[in-house]
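Note that this complex is displayed minus one protein chain, with the remaining chains in position.
Labels run A and B following the written order; every chain starts at residue 1.
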Amino acid sequence: MTDMTSVRTRTQSPTTRLVLRFVLYILLALFALFYLMPLFVMITTSLKSLDEIRTGDLVSLPREVTFDAWRTAWSSACTGIQCEGVRPYFLNSLLIAVPAVLISTIIGALNGYVVAQWKFKGANIFFALLLFGCFIPFQVVLLPMAIVLGKLGISGTIPGLIFVHVIYGLGFTTLFFRNYYVSIPSELTKAAMIDGAGFFRIFWSIFMPLSLPIIVVSVIWQFTQIWNDFLFGVSFSQAGTQPVTVALNNIVNSTTGVKEYNVDMAAAIIAALPTLLVYVVAGKYFIRGLTAGSVKG
Amino acid sequence: MARWLQDNMPKIVLAPSFIAVMVFVYGFIGWTAWVSLTRSRLMPRYEIDSFIQYGRLADSPRFETAMENLAIFGTLFIVIAMVLGLLLAILLDQKIRTEGAIRTIYLYPMALSMIVTGTAWKWILNPELGIEATIKGWGFTNFEFKWLVDPDMAIYTVVLAAVWQSSGFVMALFLAGLRSVDEEIIKAAQVDGIPTWRVYSAIIIPSMAPIFLSAFIVLAHLAIKAFDLVIALTGGGPGYATDLPATYMYAMAFSRGDIGQAASSAMVMMLVVFTIVVPYLYSELRTKDD
Partner (left out) sequence: MKSYVLSTASAIAVCAAGVASADGHAEAEVLHYWTSGGEAKSVAVLQEEFAANGGTWTDMPVAGGGGDAAGTALRARVLSGNAPTAAQIKGPAIQEWYAEGVLADISSVAEANDWANLLPASIAAHMQCEGTWCAAPVNVHRVDWIWANTEILAANGIEMPTTWDEFNAAAETLQAAGIIPLAHGGQAWQDATVFETVVLGLGGAEFYQAALVNLDSEALTSDTMIAAFDQMRTIRGYVDPNFSGRDWNLATAMVMNGEAAFQIMGDWAKGEFLAAGKVPGVDFSCASTPGDGYLYNVDSFAMFSVDGDGKAAGQELLAELIMGPNFQEVFNMNKGSIPARTDVDLSGFDECAQLSAAEMASTNDGGTLMPSYAHGMALFGAQSGAITDVVTAHFNSEMSSADAVQMLADAVANSM
């Protein structure tokens, strides 16, 4: 931890320190308010009845807390003819996200390992080419990808969606692992090679054990991107393989009919719960993962 | 044979990703470029016509607005998110007792999909239902916050919502970076009597160059992907005041059955991204080799 406080304490009086500390906490609290407000609005709205939403204002606490909206969103909101809420789509999202995250992480780790440790002529060019791919907007690749998926025979299927997400996640996972492995001294690799260890052996016994923090980072990022993706989900799925984002869209964006804001908010929060959970639970590993990557020495 | 395998294993490992990127990124960009030279409407056609799609693009006031918006939004979003992220990281670096909780609060918005973010902020910024109404309800009847419905200011609401969503993530990146700077160097600088702010600006921040790279890449990626956010927050409105090249491209391709036009707008957008990103990547990766 960058310990700047020791410097300051020597040159500041206790009062100045106290005041600065106070200001610090006020600033942090204000920002916390900024970040929490929308979530607060979403949650309180989801707990209100429709009448209360129409007549009340945005930031007030519910006069009467009701979980009806949540029940509806989970199991009886209409996403089309079926009115089963978002529950059936959860499984699809899981089937897509989990394999895609695992595969893209493993490949990213191997790629990062090569680019960071095995300097051969094309490595950096490959890395740059891969990085540029991070910037391609998904709308651009939708149509050609549809053609390719059709030719491969996996359009509309879960494996097809896994395939697409892996391809477009490679750039990021490689970036994360490469940045991490770059700071591991190459002497380690050289020494292992002298000892007779081969390419995979070195990866498996030296790099993998060190990689837990960055694996967490990669998993968190990929899971969030894939779980929250709508575009690929709506284009490359069909009845029975649609992910939860498509269901959410169907609930929230229906063109006619009474807008049930409380159900909409509840559905949005339910759809976001897995990623929220991942962030809340794994948050500290996230920081650790990014920190540990740059240990020098 | 085994020797050859061993020597070339690195290349073999990279090969699948290399092929994937060549086909699915550059191959598709090539496909898009091809289609941008045709008169494709509802579905892609492959008879090359001419540069007519680019001519049409140049004549489109809506695309002009979209490119302007990309410049405004992209710059503001990346700069503000970086500055805010760095500021928050520095604040959080000061040995706060409840750091874990506060960090989670700053970080969680990234977990939400852009559709959720856009919908929530659309509510909050709505003059009739949101902040303006609430503050008026508290008695400040002259309070106005009509950015969302003002054609000139609406793009800034997109910046606001996007910064809200992503700055926590950038903060996490920077916090990690701050914490990984070598203690010894800091202490040495302090012993030498160098003032705090100088330590930050001359030692700590420059050593975080790789973090700046990652943050920039993440933010630029999100800025280009901001399509979902715009659709949910403003629908491209008022009028088309918050249109971005991504939403323009989407509308052309999927609402208007004008795929040739969509392809040409995509090419222009990627050209812009290319001219900004490539020099940056080049300078970053070059120094890495040294």
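The working rule: contacts are C-beta pairs under 8 Å (C-beta built on N, C-alpha and C of every residue); 3 or more make two chains touch, one makes a residue touch a chain.
In this text the structure is predicted, and so the values were computed from the model without any measurement.
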**Q.** Among B:Y108, B:F212 or B:Y240, the residue in touch with the chain that has been omitted
**A.** B:Y240
Q.
Considering the complete complex, identify which of A:T45, A:S155 or A:T189 is in touch with the unshown chain.
A. A:S155
**Q.** Contact residue for the chain not shown (choose from A:C78, A:A128 or A:L210)
**A.** A:C78
Q.
Which candidate, B:P16, B:G100, B:P206 or B:G257, sits in contact with the chain we can't see?
A. B:G257
(Q) Contact with the hidden chain only, please: which chain A residues? (A) 78-84, 87-88, 91, 142-143, 145-147, 149-151, 155-156, 231, 234-240, 242, 246, 249-259
Q) List the chain B residues touching the unshown chain? A) 41-44, 56, 59-62, 122, 126-128, 146, 148-151, 234-241, 250-258, 261
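As a working rule, only the chains that are shown with their structure count from here on.
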Q. Quick one: chain A and chain B, Cα centre-to-centre, how many Å?
A. 15
Q | In the complex, chain B residues that touch chain A | A | 6, 9-11, 13-14, 16-18, 20-29, 31-32, 44, 88, 91-96, 100, 102-117, 119-121, 123-124, 129-131, 133-134, 137, 164, 168, 172-173, 175-183, 186, 190, 196, 199, 204, 210, 214, 217, 220-221, 224-225, 227-228, 246, 249-250, 253, 259, 262, 266, 269-270, 273-274, 277-278, 281-282, 285, 288-289
Q. Chain B touches which residues of chain A in the complex?
A. 1-8, 24-25, 27-28, 31-32, 34-39, 41-42, 45, 57-59, 107, 110-111, 114-115, 118, 120, 122-124, 126-145, 148, 167-168, 170-171, 174-176, 179, 182, 198-200, 224, 227-231, 245, 248-249, 252, 264, 268, 271-272, 275-276, 278-280, 283-284, 286-287, 289-297
